[in-house]
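Removed: one protein chain of the complex. Kept in place: all other protein chains.
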Amino acid sequence: MADADMTGTVEGLAGSIPDRSTLVLPVDYAGAPMALVRALVRRGIRGLHLICAPTGGLAADILIGAGCVATIETSAVSLGEYGFAPRFRAAVEAGTLCLRDSTCPAIHAALQAGEKRIPFIPLRGIIGSDLLAARPDWKVIDNPFGQDDPIVLLPAIQPDVAALHAPLADRAGNVWIGRRRELMVMAHAATRTLVTVEAITDADLLAEERTAAGTIPALYVERVAPAAQGAWPLPFRNQYPVDDQNLRAYVAAARTQAGFDRYLAEHVFGRQRAAE
Amino acid sequence: MADADMTGTVEGLAGSIPDRSTLVLPVDYAGAPMALVRALVRRGIRGLHLICAPTGGLAADILIGAGCVATIETSAVSLGEYGFAPRFRAAVEAGTLCLRDSTCPAIHAALQAGEKRIPFIPLRGIIGSDLLAARPDWKVIDNPFGQDDPIVLLPAIQPDVAALHAPLADRAGNVWIGRRRELMVMAHAATRTLVTVEAITDADLLAEERTAAGTIPALYVERVAPAAQGAWPLPFRNQYPVDDQNLRAYVAAARTQAGFDRYLAEHVFGRQRAAE
Amino acid sequence: MDASPQEFLITVLKRRIADARHIVVGALSPIPGSAALLARHESGGRIRVTIVGSARHTSFTDGGRELFDCAAQGRIDVFFLGGGQIDGAANVNMTGTGPYPTSTVRFPGAFGSAYLYYLVPRVYLFREEHSPRTLVAKVDFVTAPGSSPANVYRQGGAVGLLTNRCYMGFDRARRRFTLESVHPGHTIEDVAQATGFGFDRAEPVMTTPAPTMAELAALRGPLREAIGETYPRFAAAALRAA
Partner (left out) sequence: MDASPQEFLITVLKRRIADARHIVVGALSPIPGSAALLARHESGGRIRVTIVGSARHTSFTDGGRELFDCAAQGRIDVFFLGGGQIDGAANVNMTGTGPYPTSTVRFPGAFGSAYLYYLVPRVYLFREEHSPRTLVAKVDFVTAPGSSPANVYRQGGAVGLLTNRCYMGFDRARRRFTLESVHPGHTIEDVAQATGFGFDRAEPVMTTPAPTMAELAALRGPLREAIGETYPRFAAAALRAA
């Protein structure tokens, strides 16, 4: 609704995501909604089908470690320069996580299919990879426009919820993302889109062509919550750098479940009465 | 090449498009490169396979009237408030134009398939339309992910050349298009992209996130030519309105081939030594 | 106040769509476009209106494909379709008369009809000229079919047809139109004579209500500029002085 104020709170957003939702999150460097992820852990969400668009990082590792995730569909989970994702690795090796291993372009293409609400999309590559055997939901057909030309068909990904962190939104719910167009595909593909932002402006982001060109229209956005430093401890665009000390502490602590739980107590539950 | 000056002339661009090319043009209101179209008529290009993304207007009608087009693939050709496209209509009714009638989303989707270099893409709708019989290159298959669920497969469109008019480019060949993202799909899908612009800036359009978000990177752009009023007599964004007098003159003249030829003599060949 | 014929049709359409959340109007549709803008105006901005080709009346930022993806996502409630020929099964011909491809009279083409007609829940057919030439027994070319077999994916289609003579509702299951109201100055017999296909009659067939003073005041006042931005020639010709 063009008139209504579309803003809410991070806790409100977290509360609106039911258990067992299919939730798509962007790659850490594209705008992972870390404040919302912490709120989801605090709310004790369970049984998520987590889709990483296209790779997971700290957000995925924390949700996995906190027991929120039943299934993960991703092309990788990694903490980048900080190494392997310890809780992901432990959960896979323990067999407690349902894995849908993918590859980056397959997740992008399947989200585009979700955006178009077409049931599937073909993609080159993949054939000969053991991923194919690990993904019985992917099919290989002979290209109907070619001859003896096998090609993979991917079923569309149409998440229940897309959640993302962005620099700026306006009160109508338009969200500025700049060049991070994967966020727009996520919003188009998902049934509901929930957004945290560094700041909210009284201006209309669609009024001027330059900002409109990098904006997800409110049409796709259910609610926007202000969350200053909402990507912390990750870096966010050119606005703030990584909190190196926190990331090192995470990597050291999360080697064990007990250490991870201590990290949660301090940095997730401990923040409930503070900034978030 | 990041260093080289990517700018050229409109006549140079026109000269670089061979006869019988597959040429994709945007819809009139998205940035039809009218100055380049006139240069193509002057150069006497022949045998074009013209793809309208997704509909044709004055640009297509002039190219058809001037005998430049062998085949047209479009969801419609129309002059909008000025009525039917007279030369298109005459050519169809005379049987001198090879028609590949389509529908807007099919052209958009097939260009997306071209952008991804996937051989085909499925699309809903269409089944039960006589368009299907008119397009033997479209196939209907049973959705491999459904049951008794027929769906159309469209072959990818991968044009030889995309030509478009934009407000601004920089010297490296980055082209600002704002929200007109169909221009970016065209550039990605085509082998070569040729651009005319209202103005060329010495700034770097990719340097700032706000302009970068609406910019086709030089990576996809072969050459850029300055063409002030390059969409004339069409309106162009908020920069200039339609030349109503010229459009009315066109519609009146182009009812007959002789009248159309007089329009060409005055407004296409007559402009060769003038502004263009 | 005396309404122009276009003002009359604008208000008839507007009343049909006043409950929508998102109305999309194709290119070259000034009367549906004006109806959508009037509905939005009366809703206090609650209704979202997207006009193809307009930089101002659009929510879209992802290029030409977004309208179609958005429809597939179920985020568009109402769309309008015209057509050179419309038949009694709500089949629409936007391609041409006579044998394809060298039509006797070639129309512009399908635009998005062969897709949106399947995907937008409520499509209003709109054709000012109500004659045996436009409303035919069977269209020469089915650009977009009025109905589909049960196994064909379809979440939308025609709900009605507005002409300069009447409004007919369309029953997708029965594949038939029902005359619901006749515009002032026309009769049921008028309509039957001018229609190339058979149709049912509501009981009773109403007289289409004329525009209210408030509707006309809004059209001629605050909406004149918004309509004129998108349809300059139409606004000048069709909207009377305030």
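Lettered A, B and C in written order, each chain numbered from 1.
Here is the rule we go by: a contact is a pair of C-beta atoms (placed from the backbone, for glycine too) under 8 Å apart; a residue touches a chain by one contact, two chains touch by 3 or more.
Values in this document were obtained by computation on a predicted structure and should not be read as measured data.
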**Asked** The chain left out here touches which displayed chains?
**Response** A, B
**Request:** Have a look at B:216, B:231 or B:247 and name the one touching the chain we're not showing.
**Result:** B:216
**Hidden partner chain, touching residue among A:106, A:172, A:224 or A:251** = A:106
**Complete:** Missing-chain contact, candidates B:108, B:188, B:223 or B:237, resolves to B:188
**Complete:** The missing chain sits against subunit A at residues 27, 29-30, 53-55, 74-78, 80-81, 84-85, 88-89, 92-95, 99, 101-106, 108-109, 112, 123-131, 134, 148-151, 179-185, 237-238
**Prompt:** When the complex is taken as a whole, what residues of subunit B touch the one chain not shown?
**Reply:** 1-3, 115-118, 184, 188, 206, 209, 212-220
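Note that only the chains that are shown with their structure count from here on.
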**Prompt:** Which two chains are joined by the greatest number of C-beta pairs in contact?
**Reply:** B-C
**Request:** Grab the C-alpha centre of each chain and report whichever is closest to the global C-alpha centre.
**Result:** B
**Fill in**
subunit B and subunit C have mean C-alpha positions lying a whole-number Å distance apart equal to 28
**Request:** Two or more other chains in contact with one residue: find those residues in subunit C.
**Result:** 55, 60-62, 65-66, 68, 72
**Request:** List, in ascending order, every residue of subunit B touching at least 2 other chains.
**Result:** 109, 112, 123-124, 149, 151, 179, 237
